[in-house]
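Of the protein chains in this complex, all but one are displayed in their positions.
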Amino acid sequence: MTRLGDRGHGELRPFNITRNFTKYAEGAVLIETGDTKVICTASVENKVPPFLHGEGKGWVTAEYSMLPRATSVRSVREAARGKVSGRTQEIQRLIGRSLRSVVSLERLGERTVWLDCDVIQADGGTRTASITGAFVAMVDALAKLQASKQLTQLPVIDFVAATSVGVVDGQALLDLNFAEDSRAQVDMNLVMTGAGRFVEVQGTAEGYPFTQNELHTMMDLGKQGIDTLIAAQKKALGEVANNIGVVK
Amino acid sequence: MTRLGDRGHGELRPFNITRNFTKYAEGAVLIETGDTKVICTASVENKVPPFLHGEGKGWVTAEYSMLPRATSVRSVREAARGKVSGRTQEIQRLIGRSLRSVVSLERLGERTVWLDCDVIQADGGTRTASITGAFVAMVDALAKLQASKQLTQLPVIDFVAATSVGVVDGQALLDLNFAEDSRAQVDMNLVMTGAGRFVEVQGTAEGYPFTQNELHTMMDLGKQGIDTLIAAQKKALGEVANNIGVVK
Amino acid sequence: MTRLGDRGHGELRPFNITRNFTKYAEGAVLIETGDTKVICTASVENKVPPFLHGEGKGWVTAEYSMLPRATSVRSVREAARGKVSGRTQEIQRLIGRSLRSVVSLERLGERTVWLDCDVIQADGGTRTASITGAFVAMVDALAKLQASKQLTQLPVIDFVAATSVGVVDGQALLDLNFAEDSRAQVDMNLVMTGAGRFVEVQGTAEGYPFTQNELHTMMDLGKQGIDTLIAAQKKALGEVANNIGVVK
Amino acid sequence: MTRLGDRGHGELRPFNITRNFTKYAEGAVLIETGDTKVICTASVENKVPPFLHGEGKGWVTAEYSMLPRATSVRSVREAARGKVSGRTQEIQRLIGRSLRSVVSLERLGERTVWLDCDVIQADGGTRTASITGAFVAMVDALAKLQASKQLTQLPVIDFVAATSVGVVDGQALLDLNFAEDSRAQVDMNLVMTGAGRFVEVQGTAEGYPFTQNELHTMMDLGKQGIDTLIAAQKKALGEVANNIGVVK
Amino acid sequence: MTRLGDRGHGELRPFNITRNFTKYAEGAVLIETGDTKVICTASVENKVPPFLHGEGKGWVTAEYSMLPRATSVRSVREAARGKVSGRTQEIQRLIGRSLRSVVSLERLGERTVWLDCDVIQADGGTRTASITGAFVAMVDALAKLQASKQLTQLPVIDFVAATSVGVVDGQALLDLNFAEDSRAQVDMNLVMTGAGRFVEVQGTAEGYPFTQNELHTMMDLGKQGIDTLIAAQKKALGEVANNIGVVK
Partner (left out) sequence: MTRLGDRGHGELRPFNITRNFTKYAEGAVLIETGDTKVICTASVENKVPPFLHGEGKGWVTAEYSMLPRATSVRSVREAARGKVSGRTQEIQRLIGRSLRSVVSLERLGERTVWLDCDVIQADGGTRTASITGAFVAMVDALAKLQASKQLTQLPVIDFVAATSVGVVDGQALLDLNFAEDSRAQVDMNLVMTGAGRFVEVQGTAEGYPFTQNELHTMMDLGKQGIDTLIAAQKKALGEVANNIGVVK
């Protein structure tokens, strides 16, 4: 099996992180990984959802959507259907949980960070690209609060990034594109921190239950990919990255 | 009153049309006019809505949406609200009507052209930019059908483009940005064809009913702007433009 | 082309305004124009929508609906569908905007005027009849507030009325009925004040883009029609009409 | 206790049935009973709901709505809320069941009769007035089908009408207006046929459970009222009434 | 006609009331009547709906649902449909009204009692079983409030129970199962208090209007059935039953 562009089985697709992609959001990132492109914006609201009223803590939440022609066949808009699909909600919850895992909600204070991930082109791995890109957008937004003295320190504890791994024709592959994903026997999404710990491990057999050994191989590939992604986040953020995890 | 960038009262903002902005849609245009940026895609479906079954004619319809952070304050997604707002529906109907005015639905045959206009950054004039950009996307999509012999000729009768005009502090202005629009006493959207005829004239007094003279001044300004926009569409489309309006 | 009842091309259909048509609403008007019949009621609520809280200003808003058998074929109720159609929302927004153009929201104070326009029989021109009738209902409701000393003066600045004009078989016609409207190449709704200024100009080509000259002809016809309608509103309101536009 | 207009405890309010109240519906009745006014239209559709496909039988169904200002305080439209209330659905089901009780669905054939009851003014007893008025509208619509030879005979077996009775201050009263209904300890709706049989008996204690004797008194009053109403239906329908219940 | 299990025409099906069926609800009853099984829970919330704010009174409300396979053919969940059906709402309103008829809302104070009736197996009479079972659950929940001194006395004035009666093949029958109910010409639900008074009488002709005599026969049968049910409630509640209706 040859991968598109002669990519190795443990190799990420070419990717790029563009900060300040749009002008209004406090954090606005375009993340491109292969042909997958997601606009991730971060917005800060000075209130929290009802279940946190009076707790003195903040919240981080995410919304995810695809433009109708992000895909090869046009999909119906969820607004036109009048409801958000189960798949979308599952992805939104995953992004939100992943980002919360590296934020000190106490240090954030009574604020909500909204992460909007809008896929403009989808070629596999949109949810993991969203996590990786939303992290950069969130740091940008929170750094602005710090710069304007609304926060005394950045409430970001560590980096977080995500990638997918899968088994295709018996071979474990990193960062599946859509064509590979469609043929995968196992599909796994991994979310990890800069410290190399797991935030989410979601492995799903698509008609082919897998062994613990296969799981390990996939996790090792994923770990390498995430290390590369976090290095790229660090580079993209430049000096802002230095304040991550630092508690004064 | 000085306009941003020393723009004249009858001058359009700098604008740009990028074709093939994403890879899956048959027509995919990024239109930028000042800081307003809209992705317009055109998709062709080989069926028509129920009210046209068996009529041997096609349909052209539009959907419009804004990303939550297209604006300076984050707006709630319509999918999350569970319904499409009145404003959005009004815009969708306007875009659809405008594009249909230059398409021969008979020559299109039993197909639907879906025009998706997704605003990624909004600084005034998003509905008129959507019309101008969607036209180019639609031509691209239909030209592909023609190239693949699914259509013997391009069912596009004429060009169509749109712009806004308004009265601010008693002065008629072309192509209002958001700041100007917020202060306008009259707000008018004009949709015109390449032949210089009107498709839509929508003038609304915002607390200051206007005279017929003011209407004329606005329409003259709008006409000039639309001429410029249609020239730009023509240039962007290159050779494809030659088939517009030609009936063999 | 002969019009029903030998009506001239610039002649309105016979029309009638009945005040106090129902007993509970503060303003309750039956407006009949030809076979189009609309019940317009005005209700005053002592609060404003959230976006006006604390502004010291009022609001005027409208809702529009058709009984299922207002038309020759029964239409499905919007309540049964679970949502208000795009067409209805567009009409509601138009009625609201038109009425607000002649109300001083400051003098109205923190109140909302709800205008309900329910079409019991539809033969073209329901939205323009709604505007013309709702104006009378609104004045009645506000005059009652004035009579009961809740308002020191009537916050109504001017009259407002509306009519439609169109081009059928190349001929401009005033006040189209349904049969004429179905065949019109251009359809225009005009909303004007007692002072002869425009509040809304909405011209739409139905498959036949129009010239500026045609626009002028239509606007002239519309203006004459609206003058007649405003005279009728004045007559229907009797003495109450004397307080319109008067600021003490 | 004196009733409004010195009405006797077993006396109906003045009432009136106007046929052909609007022009498009096959049956269109305005029923007025005291200050309660309901427009009842009947529409015939040449298909049946899915659960009757291929059964060779027809269906009769009803929809009910109030204009927002039918009442002294404006109520929110169900279309605006996006759903039909429990109360409305209960009333719609009651009207439908009541009318079906006097229709031979076999003789009706594969058709649906839609009865639309729109309350334009509500002073108690809107659901029973709707039944009484909808019956007349339905007969008119079906008689037109017979006249045009689409039906060989009228599929209406008997008359049906309805009224309310209640106990107020220990006294049984016929045909409660809103003020009486608000104070009633027991509220009962009766639906009866021309043959004097019961179609629906719905008695509800409002905080004061009632005895079997009280039930009898109420039913006797109701029976007298319904006899009067059916006589009025007969008179309103004129010759058409002669075909009711007649099977050739 | 022989009834299942040689049941007499005036005989209830075997029934059983199990208290504390689940562990979290303050009142949790499984009521079984024949093959009909309903879980009835009572929950107390320390607030009231908006229309009772500041009235110093409480509220009792009910929700009713069927598991998809409570019936022989799987029914679609109302949550999946996105709305509660008319039938469900009608039943919910009936249960709520019935229970409120025996509660002193003043003595309950500013609290809401939620009665949830979830049918896990349906063989006719689910709404009446819900009422009979919900009463016991409600008493249990309120007795706990009394035991914990949140209420000084039980705000329950009397017992309430319900059953169905019907006419099948000309014969009046008590407590119809699903097979009988499907063939019934008349279907009646009765709700009565311990004092033998009526709370609800709902008789519906299914294609066969009924006489006053038939109504009486049905009501007599129903009364006997309800006496038996109330005796069973009393026995099930044990000592708690002694506080019902007692005002100190």
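Just so it is clear, A, B, C, D and E label the chains in written order, and each chain counts residues from 1 on its own.
Everything that follows uses one rule, which is that a contact is a pair of C-beta atoms (placed from the backbone, for glycine too) under 8 Å apart; a residue touches a chain by one contact, two chains touch by 3 or more.
Bear in mind the structure is a predicted one, so any value in this text is a computation, not a measurement.
Within the whole complex, touches from the chain that is not shown fall on A, E. One of A:22, A:101 or A:177 touches the chain omitted from the figure, and that residue is A:101.
For the chain missing from the display, the contacting residue among A:16, A:89 or A:153 is A:89, taking the whole complex into account. Counting over the whole complex, chain A has residues 83-87, 89-90, 92-93, 97, 100-101, 158, 188, 192-193, 195, 197-205, 207, 209-212, 215, 219 touching the chain that is not drawn. Although one chain is not drawn, its touching partners on chain E can still be listed: residues 22-25, 28, 35, 37, 39, 41, 43, 45, 63, 65, 67-72, 74, 77-84, 88, 114, 116, 118, 120-121.
Just so we're on the same page, only the chains that are shown with their structure count from here on.
The most distant chain from chain A is D, comparing centres defined as mean Cα coordinates. The chain occupying the central position, as judged from C-alpha centroids, is C.
Here the spacing of chain B and chain D, counted between their Cα centres, is 51 Å.
Centroid to centroid, with C-alpha atoms defining each point, chain C and chain D lie 34 Å apart.
Counting only residues that touch two or more partner chains, chain D has 82-84.
Chains touching one another, given as pairs, are A-B, B-C, C-D, D-E.
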